[in-house]
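Structure provided below as structure tokens; questions to follow.
For this view, one protein chain was removed and the others were kept in their places.
Letters A, B, C and D name the chains as they come in the text, with residue numbers starting at 1 for each one.
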Amino acid sequence: MILSKKNPKRTKSGKAWYKFSRNPLSVVGLVIVLFVIFSALLAPWVTPYPAHSGKYVNYEEANLSPSAHHLFGTDVFGRDVFTRTIYAFRSSLIMGIVVLMIVVPIGVTLGLLAGYFKETWIDIFIMRITDIFLSVPPLILALAITSVLKPNLTNAMLAVSVMWWPWYTRLVYGMATSLRNEYFVQSAELLGASKFHVLFKEILPNCLSTILTKMTLDMGWVILIGASLSFVGLGEQAPKAALGSMVADGAKYLPEYWWISVFPGLAIMLIVLGFNLLGDGISDLFSMEEA
Amino acid sequence: ASTSEKTIRLTNAWPCYIDPAIAADFASSVSVANLYDTLVFPTHDGEVVPHLAESWTISEDGLTYVFKLRSGVKFHDGSELKAEDVKFSMDRLLAIGQGYSYIFKPVIDSVEANDDYTVTFKLKKTFGPFLYSLVRLYVLNKDLTMAHIEQNDEFGELGDYGKRWLLTNDAGSGPYQVQEMKLEEYLHAVRFADYWKPFDPNAPDSFRNIGTTETATVRTLIQKRELEISDFRQPAEFYDNVAKVDGINVAKLFGGSTLFTMMHTKKAPTDDVHFRKALAYSIDYDAIANHIFPGSHQCQGPVSFILPGHNPNVFQYKRDLEKAKEELALSPYADKLDEYPVDLVWCAEVPDEEKVALLIQANAADIGIQVNVIKDPWMKIIEEVATPETTATMYLIFVSPHYAEAGSMIQSKYHSSSSGTWEQSEWLQDEQLDSMIEDAIDTIDKDARFEKYGKIQEYLVDLCPSLFLIDQPENYAYQDAYVDWVPADRAERGEKVNPVMGYNQYMLDIKVYPDKRDELVK
Amino acid sequence: MSQLILDIKNLTVNFRVYGGYLKVLNEVNFSVAQGEKVGLVGETGCGKTTTMKTVMGILPQPPGKIVQGEIFFHGKNVLTMKKSEVEKMRQTGISMIFQDPTAALNPVFTIGQQLHDVVQHSQSSDDGQSRLSAHQVSVRALQDVSLPDPKRILDNYPLQLSGGMRQRVCIALAIARSKQLLIADEPGTSLDVTIQDQILRLLNQIAAEKQMAIILISHSLGVIREWTNQVYVMYAGSIVEESTTEELFSHPLHPYTQALMDCVPRLTGGGTAEGIPGRIPDYFNPPTGCRFHPRCPRAFALCSEKKPALYRVNDTHQVACYLYQEANQ
Amino acid sequence: MNAVLEVKKLKKYFSTTKGIVKAVNDVSFNITPGETLGLVGESGSGKSTVAYTVMGLYQPSGGQILFQGQDIALSHHKRKRVLKKELQIVFQDPGSSLNPRQTIENILTLPIRLHDMDYKKGIAEKVQEILSLVELPVEYMEKYPRSLGGGEKQMVAIARALATNPSLIVLDEPTSALDVSIQAKIIHKLIEIQQEKNLGYLFITHDLSLMRNIAHRVAIMYLGRIVEIAPAQQFFETPYHPYTRMLISSIPVVSSEEEKLKPGKIPSTGEIPSPVNMPAGCVFHPRCANRMPICDQEEPTDFEIKPGHWVKCHLWSPKK
């Protein structure tokens, strides 16, 4: 904001930043996300008790309230809640990133195919499968998958992925069905471009901004879902820290030992908030509206 | 608006089955104990006293038991309880084959009603604790049950044996009768006016067994005085915190419950006794007893100190890293620990177990053993332990006796017949041990029996199939200010409480004072 | 001369964008007298719609910003009116027909619902018709624009109508209650010639009947020539020429007007013109002086220095170009 | 001269829930190299449908499309790539015919890459060459369509069509979304290129004045049929079909000389009927000023009233 006022030159990146930062909340989002990413990466250096993130218990120091030694207090195992919260950013981020990395390519490709071949059997087949997966209650599906496999982070991610891709398929399907009738797509076809080119070079780039926006928003949702899953015991296994299970487990000690669950809870909110704000900023950035 | 009503509300982990042929777990046991009567009644000191049976005789060979029934006992529908009903109850229990039938199945030969008030039990073999086990035979109203049979071919012409109906109704003669059974939600029972024993004027008019154990939920309920007695598997912090609330107290009832880490003796690396002993020496028992489960104490062997037949002289492992390392060195796995990680499963429904699990993990790490801590829901654990292949290396589990004697614990914990159940994931399959246990249990003379129990306990401690962690009291938060709860008072005075599961929640041992409650709420 | 209904003075409007302002309207002067049919021509994007939106009080602000100027409607400044007065003015005074009939009709309400509201909210102020029910007035409005089967059309949604019918509905909405001034923003650009012809004929007829003044906006010179008697030529946010229609088409003075005329393909044949070189200026950094000078074949030094005023060439003709400066003196 | 495109009795029907839309009904025409055929008609008369069917975007319901003598009445999915090179189209809306997420360079690279003309020469140079053909500066290569004006976008679309070096270009109202000045520029350029490359144009529009100036022959469509087709000059001097006359008389013009050319005012009345419920007989009869009893009975046939001048009207048909 200040930047753009001082520098009224209308450069491309300057304009992008102007659009993005017109809403100060977007900048807040970016700052939060960067903060979370860096503190997750640098956890061993920025936390006071890295050992507390692993196999460590000290019942003599259990349930200490927040103090200078323990910023967020200690949990029922005597571990530093601050340290564990920062470490827990890791599994949350990994969860979000991996799930999206699985879900987006699959969902998007299927959506593109179904949308492009609308009203053919490809469309019907893909979209019905999508509907089937959409109609299974996600938590039950996740539970089923992790009971067939093992309740660890990898399988939790797999489970979330299985329930998540249909949303991308739906989203892209809607866009692809309308884009395929655009004149620029038809122009490419009439030039003799391959289906692959049409799908991935003509149609896909026009869905990207929406997909990207959804991805940032979804980062938050995936992390939330991850938290809900760890409530039922799916996800990162103890003693590794996961925000969801920290809240779920800590909630048992409310309200007296509020710090055990409140700080990780705030951390979840912070991440989700960060990604949501960032997502809104990105959608502002891509908005076609001239500025 | 609420209640000047005398009511007791309990929370418990569900499901809860009130059919005596199916009931076996805690919530169910509490319920049937109040809805039904038994021939004999368990007492605080582990004895039994006449109840429906006024007296009994036992044959010389210990194979025939003849009971003389009390007359004038009424079922909830007003009909009289007769010997035929007792016979019917046992037959039905054995036919259905669930619930507590496993206690009787190996021993009962037949039950006969000699006349309306005399019933004879014939046993296949001698069974020392038979009289004690009869606290698990709940007497059903035969006519009422038969009237509600649904026809399907499950039990031939007996149809479903009344199972459907008994799911939400009772056919008992107990002090309370079902008013409403909402599956998955609550059981609401009210006092049976025609009960054959007198009620104290302050005995509860009704009780409600509520199916939740969510800490936050239980916490709010008890604080709102909408719950009189909590369940007992809440985390220690919960009890610390509620104890600070005005009028709420925490009762610590030693009911024979013992926390074990069961080790798979047929799977590497816990198939090696030295490895197991190394673990046993690495554990910080004091930390568990003092910090995780305050009020509990370290076990002495596999049998809880409160059970008749406990051997107070067996060896106790203590944390001793030197010794642990010595033992580990003797183990064939000593130099390839990395190849044999150990899984430790704890039960998701008992949050405090995680503390123990993580402690064991940290303790084991001290001698170089890698332990993976796994949280599994109860149902999953039951599944896994069914076969030796799917059973994990270690489980952290609370075990309680089925009837008040060391034999119950020893048998259900270590006899081959119990392997594959959650009570024995060790897969001991030790023939010598099996015959020692069978011999002990078949011994009718009590002293001789207890002598044999003592030997078995020594044998087991040496074999070290499990880590004998702590004898744990069941912790109940309850409304001390307006509820008089006999077991709680006894426990407070350091006296023994009823070791038979379900009987500490016997409503006739409780008195409520609603006016005191109303004062508190205001 | 008859009385002025609308008088716009020195209207300057900017749009706020990244890094500054689009200086779109630049001291627009424009007036309409009673019963007049005024045309406003100019290339795409030269500010015709923006001017009229400002008159109607529907300029989106932000990003729009009225920098200076006054708009008098019957002698009252619209820009300083109270909200209720503006509303009143819209109900009884001015109406606007939007450029794109499809976009101007609410897609989720039937024609009847939309028409009823319009009729109802100007009822009190409209004595002559208030004895009729809203429904009757609506039906009559549709009949006025010669829509067949008006009762059925009342129950239709916009998307069920053809383009020509939608345009007529828009007109019906605008004139359902008699107004003094009707602004028609390119009515029929999206239609075929025959239908466009019908629409314009209709519009004129209604205006004559109801004694409305009309402002007809178009970049089609043919339409303007045929349907107006006074013309303003707009280029890049300024009025560059004003005259009676006849005079303008026989003697276009401003180089821009002349160039524009040359671009129009003639029915007489004679091939095609090359078009005016260059394009409409970037409003972010508009040329100084006369905004047309970079494209003007007859530009000279002064043109880039100072914006020319409107010079009166004769009784009916004014032009903002230094070429005609002397004529004024 | 041999026709580059010959369309014979082309039909295209759409089935909709309301019934069958006969969007194109027995349309025949041909185009020779270097010729511009103007296809004029009101909205919904089927002009675009003709164009799209020729391009293969629609599978025809009947008739033949002969391209250099070869029948190509197929969906474009089944057409060979070499054929696609020869036939190109410019759409009406310059905004939506360019992919907003690709640079001008990418847009123009595609046809070159696909049709491999002098690939060695370097694609960038080739793109520059094409850009200069439509007189756009080289800097535009890096721009995105959104930063271009409407006219410039249309120029890019034309450049893309030219890039394959086609022999026929279909122009579906390429200037009707633009204003006169830009229209003049584009038209000028199109004519220049046509002369240079001897291109055939199928030029679709509803602007008759424009046709007067660029078309060699003009065809008038009404409700899926061509009702009159004639060399341009003749067409404007002696229009025969009542619809044509009505059309010409409605054209707004800017000078009195033009006014004189217009036939006496024939006020346009009525709406164009729905293509589902076509009127019986001559489809124009409900709006026709010269209506006769036969008109709602029988459909008129084509009649060559002068060499190369065909009319579909009972007024002129010899049967009368």
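We adopt the following convention: a contact is a pair of C-beta atoms (placed from the backbone, for glycine too) under 8 Å apart; a residue touches a chain by one contact, two chains touch by 3 or more.
Note that in this section contacts and distances are computed from a predicted model.
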item	value
Listed names "NADH-quinone oxidoreductase subunit J", "Putative D,D-dipeptide transport system permease protein DdpB", "Dihydroorotate dehydrogenase" or "Nitrogen regulatory protein P-II", matching UniProt entry of the absent chain	"Putative D,D-dipeptide transport system permease protein DdpB"
Residue of B:R164, B:K325 or B:K516 touching the missing chain in the full complex	B:R164
Among B:G62, B:P377 or B:P514, the residue in touch with the chain that has been omitted	B:P377
Residues belonging to subunit A that touch the chain removed from view	25, 128-129, 131-141, 143-144, 147-148, 220, 224, 227-228, 231-232, 244, 247-248, 251, 254-255, 261, 265, 268-273, 276-277
Residue ranges of subunit B at the interface with the undisplayed chain	1-3, 5, 7, 15, 17, 22, 24-25, 96-102, 105, 154, 163-164, 167, 182-186, 188, 208, 210-212, 214, 216-217, 219-221, 223-224, 226, 377-380, 382-386, 390, 420-423
Absent-chain interface as seen on subunit C, which is shown	53, 56-58, 60, 83, 87-92, 94-96, 98-100, 103-109, 114, 117-118, 121-122, 157, 159-160, 170, 173-174, 176-177
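Here is the rule we use: only the chains that are shown with their structure count from here on.
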item	value
Chain centroid nearest the full-protein CA centroid	A
Interchain centroid distance [CA atoms averaged], subunit A/subunit C, Å	50
Cα-centroid distance, subunit A relative to subunit B, in whole angstrom	45
Subunit B-subunit D separation of Cα centroids, rounded to whole Å	89
Residues of subunit A that touch subunit C when the two form their complex	4, 8-10, 14-15, 18-19, 290-291
Complex interface listing, subunit A residues touching subunit B	55-57, 59-60, 62-63, 76-77, 147, 151, 233, 237-239, 249, 251-254, 256-257
Subunit C contact footprint on subunit D (complex, rising order)	42-44, 149-151, 178-185, 187-188, 191, 206-210, 212-214, 233, 236, 246-248, 250-255, 257-258, 261-262, 267-269, 271-272
